[in-house]
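Below: the structure, in C-alpha cells.
Apart from one protein chain that is not included, each protein chain of the complex appears where it belongs.
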Amino acid sequence: MTTITVSENRFKQFLRTIHIPPVFLFLVFIFLLGGILDQIFSDGQIFKNPPILLNIVVRSVPLGIVAVGQTLVIIGASIDLSVAYTISITAVMASFVMQGNSANVPKAILVVFAIGAVIGLVNGLTITKLHVNSFIATLGVGLIIKGIINATFSNYTGSVPDSFQYFGYGAFGIIPVAILILLMVVIAGWLLLSRSKFGFHLYGVGGNVEVARLSGLRTDGVLIIAHVLCSLTAVLTGLFLVSRLQSGAPWVGPDGIYDLESVATTVVGGTALAGGKGGVWGTLAGVLIFGVLDTTFNQLGVNPYLKTVLRGAIIVLAVASYTFRSKKDAA
Amino acid sequence: MTDQTLKSESSPIETLAPLTEVCNISKRFPGVVALDDVSVKFYPGEVHAVVGENGAGKSTLMKIMAGAYTPDSGEIYLSGEKVLFTHPQEAQEKGISIIYQEFNLLPERTVAANIFFGREPSKYGVVDTREMNKQASAVLREIGVEQMISPTTQASSLSVAEQQLVEIAKAISFKAKVLIMDEPTAALTYTEVKLLDDLIQRLKSRGMAIIFISHRLIEVFDIAEKITVLKDGQLVKTTKKAEVTPSDVVFLMVGRALDHYFPPLGKPEDFGDVVLRVTDASNQFIKGISFELRRGEVLGIAGLQGSGRTELAQALFGVAPFESGSMELHGKAIAVKNPSMAIRNKMAFVTEDRKSEGIAPRQPIRDNMLMTVRAIQSVFGVIHKDGIGKSRKLVPMLGKQVDIRTDSFDREAQFLSGGNQQKVVLAKWLASDANVFIFDEPTRGIDVESKASIHDMIRDLTNRGIAVLMISSELPEIVGMSDRILVMWDRQIAGELPAKSSEQEIMLMATGHVDAKSAKNISKAGEE
Partner (left out) sequence: MTTSTITSSGGLTSVLRSIWEWIKRIPPVYPVFFVIFISVGLLNHSYQTMNGIMVFLRRSSPLAILAIGEMMVLASGGFDLSIGAIVTMVVLGSSLLLSNNPANAFPAIMIMLGLGLVIGLVNGFVVSYLKVPSFIATLGMMLMVRGGALYWVGGAPRGYLTDNWRAFGRNYFEKVPVFGRFPIALLILLVIAIFSYYIFHRSNYGKQVLSIGDNVLASKFSGVRVPRVRVMTFVICSIFAVIAGIMIGGYGGVNVTIGEGLELQTIAACVVGGVILLGGKGSVPNAIFGAFTMQAIVDLLNLLGLPKPYTDAVQGLIIIAAVAYVSLSTRKKR
C-alpha cells in the first residue's frame, strides 16, 4: 500500500507554519548581496536609487507575466515549451495589425488573444486527447508556430502606435504601468489558485490525476484551461514587449529564452515540476531574483555571458537546497 | 462472548429489507471469469466481511458495487431500487462509498480540501474555504475524530491511520449508506485497529451497511456479523459469523482443510552457529540494537507500527545503515553501507511492498529475476539471457522452484498476477544464493493458501541452513513461525521471548509495559 511519507526536518516545518517559502529568503539574500556589491563597486548607484530599483522590476515584467502562466501549467503536472514562440507571434502579429495606427489597437489585441487561445487549446488537446507527453506536445506546437512565423515574416514588421507604448512605458504617478500589470497578473493567478474551484481542481489534477478522475473531475478540461491561460499570459508578455520595442520581430520570444526561463523561475520559486503544489508568489520571487542579479551584473559591468552562467548555477543551487534533504530519488 | 452473540441476534437483520443487494452478477475480463452469478444481500446496521483467496473475485465485486466496473450481467439494488453506475462518482452520490487499500488522497492539500475535492462549496466559482473547513469539522465530529484531525492539516503530515479516517470522513460527507473497505486494517497498529473497530460500531448503529474485505480471519471474526466466502468467482456461502468457526471458513475458501497453518518450528539441534551478530548499533532511527541470529532459525521481529522494525531491516541491509555500534557477519566484522554490499555478503531482503519496491514492471520477468545477481557483477560484465556465468539455466530453474505460472519469461512483469509477481521477487532472492534472509511482512495481503506455501518456503530455507529474520505485524504468524521472538518498542529492542510465547506477552512487551523477565514469568504462568 502506498503511504504518504513526510521527510522534512523541524526547520522546514517551522517555516511552513509561518508560510514563508525558502525562495523569499533567497530573494532577500540576493537583494542584500546585490546592495553590498553595488556599494563596494559602484558606490551604491543602483540600490540607493529608487527609479533604478523600480526599473529592475519593470525589466522583470515580461518574464514575470509568462512565468505566472507557466506556474499554472506546472502545478497541473504539465509544461509549456511553446510560450517563446507564442510571444513572438504575438509581437509580430500585433505590430502587423496595428500598422502604427491607434485605431487598430483594439483589433490587434483581439487578434493576438484569439491566436493565443487557439495555441493553448491546441496544446491542451494534444496532451489530453492525443495522449502526447506535454514536453513533446508543446515543443512540437512551438516549432509549428515558429514555422508559421518564419514563413510569413522575416524581419521587423508593422509598427506600434505611440499610444500603445503607454503599456510599456507609461506610469501612474511614479509607478510604471508595467508593474501594475504584473501585479495584477500575479494577484489574479494567486486568487485563481487559492480561491477558485478551478485552482483547487488544478492542484488535484497535478497532484494525482487518478484521484481527480475518480472524484468525478473533468481532468482534461482542467488541464486545457490551464494551457489556454498560460498561452494568454504569453500573449500579454508579447504585447508588453512589442510596446517597448515599437515593432515586432520573430526573434523576440526565443531571444529571451522565455520558455526555459519561465520554467526555471517557477521551479526556483518552489513549485515542483511534478505538480500538485506551489504558487505564483514564489515564482514572482524567482523572477525578481533573476532581475536583481541581471541589473547588479549590468551595473558592475559583468560580462553578460557570465550572467548566464550564474543563472544556471543559481537555478541548480536553489532547487538543490529544496531537494537535497529529500530521501526520495530524483530522476 | 455469549452476551455478544445474543446481542447480534437481536439486532435487526433478516427482518428488515437489505440495504443493498447484488443479484446474479457476472463479470469477465480477457481470459478470466472474475465473477460468476454471484448474489449477496447486505443489511443495514450490519458488518459484513467478504473473504476468499487471491483471485476469488472479492475486489471485482466491490468495485462493481462502487461503480468502478460495470457488470456483464446481473443487477444491483439500493434500498429496493435498481441502480446502474457508470462512474464511481455516481455510486458515491447514491450513497455507496469505497475505501481502497491505496488511499485516494492528495498529499499536498488540506484535509478539508481532500474531503470536498471536486465538490468544494463555492459561489460563482470561488471556493468558500471557511465553509469548507466548517463542514469538514462537522463531518470529523460525526465520526468522533475532531480531536485528532484538524481540517486545515496537510494530508501528507497525517499518519496512515489518520489518513484512513479522512477517507472515512469523506465517505460520510457523501452521506454514505454503504461503506466498503478493502483490507482496512492492513497497515494499522493494534491500537489503531481498536479505534477503527469502535468507529465501525458507531457507523453500524447509524444504520449503515459496512462491507469489508480482509484476509485476517481473526479480525473478521472480531468485527463482522456476516461472512461471505467467494471462491473462483463464485459464491460459496453467506453465513452468520456465529454459525461458523475460522477453520470452517478456511475450508470453504480453499476447498480443503488446512490442517497445519504453520510448519513445525525448528528444534534446538537445527540451529547452528551465529551467523549475524549486532552489538549496540544505532542510527538516527533506531538505538542500541543488539541481537544474534543463528543458522537454521527463524527470528521473528514483532512490534507495533513505528517501533522501528522496518528501520532495523533497512539498517541491516544497508538501505539506511547503522551509524554506530558493530555488526558481525559470518564471524567477520562488517559495516554494511549499501544494499549491494549486503547482497555480496549473502544477505537478502524481501521488502514489504512488493509492487512498488520489488519488481520493475516494464522489464521482462527474466530480467527481474536476475536483478540481484547482476547487481553484484561488475557493471560492464557480460550478461546472458537466462543466467550468470556458469549457471546459464538459472531462470527456468528458479521459475520451477517457485512455481511461476507464465507462458514466457519475456513477458513484462507487470502483466503477471499479484501472486506470481511475489514469486518473481522470491526467485530473485533465491538466485542470489543468500544465507541470511530478511522478510518484511512476507504474507501481507496474501490469501490463506499462498500464505501457507510461503510459510513452508521459509521453513524450507531454514532447513537448508539459512538464517531468517522475519518481521510481521500478524501475531499468529509471529507465534506460529518464530523459533525466537524479538520485540521492538519505541525504536529499540524491548526484549526477547522464546518460541510459542503467547500473543498477550508479545503485545505487552510491544506496548512497552513489561520487561523481558516479567514477560517470561507470564508465559511460565500461562503454561501451568
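As written, the chain order gives the labels A and B, with residue 1 at the start of each chain.
One rule holds for everything that comes next: a residue touches a chain if its C-beta (ideal position, glycine included) is under 8 Å from a C-beta of that chain, and two chains touch if they have at least 3 such contacts.
Here the structure is a predicted model, which is why all the values come from computation and not from measurement.
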Wait, the hidden chain, what does it touch out of the ones we have here?
A, B
May I ask which residue of A:Ile40, A:Ile136 or A:Leu191 touches the chain that does not appear here?
A:Ile136
Please identify which residue in B:Ile343, B:Ala467 or B:Ile506 touches the non-displayed chain.
B:Ile343
Residue among B:Gly125, B:Gly288, B:Gly331 or B:Gly381 touching the omitted chain:
B:Gly381
Given B:Glu323, B:Asp410 or B:Asp433, the correct residue touching the omitted chain is B:Asp410
Using the document's contact rule, name the residues of subunit A that touch the chain not shown here.
81, 126, 130-133, 135-137, 139-152, 260, 263-264, 267, 273-274, 303, 305-316, 319-320, 323-324, 326, 328-331
Sites on subunit B contacted by the missing partner chain, in the whole complex:
317, 319, 338-340, 342-344, 349, 351, 356-363, 367-368, 370-372, 374-383, 407-408, 410-411, 428
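As a working rule, only the chains that are shown with their structure count from here on.
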In the complex, subunit A residues that touch subunit B
1-6, 195-201, 203-204, 207-208, 210-212, 214-217, 276-277
Provide the residue numbers of subunit B that touch subunit A in the complex, in ascending order.
68, 87-89, 92, 101-109, 113, 117-120, 122, 125-127, 129, 155-158, 160, 163, 183, 186-187, 353, 356
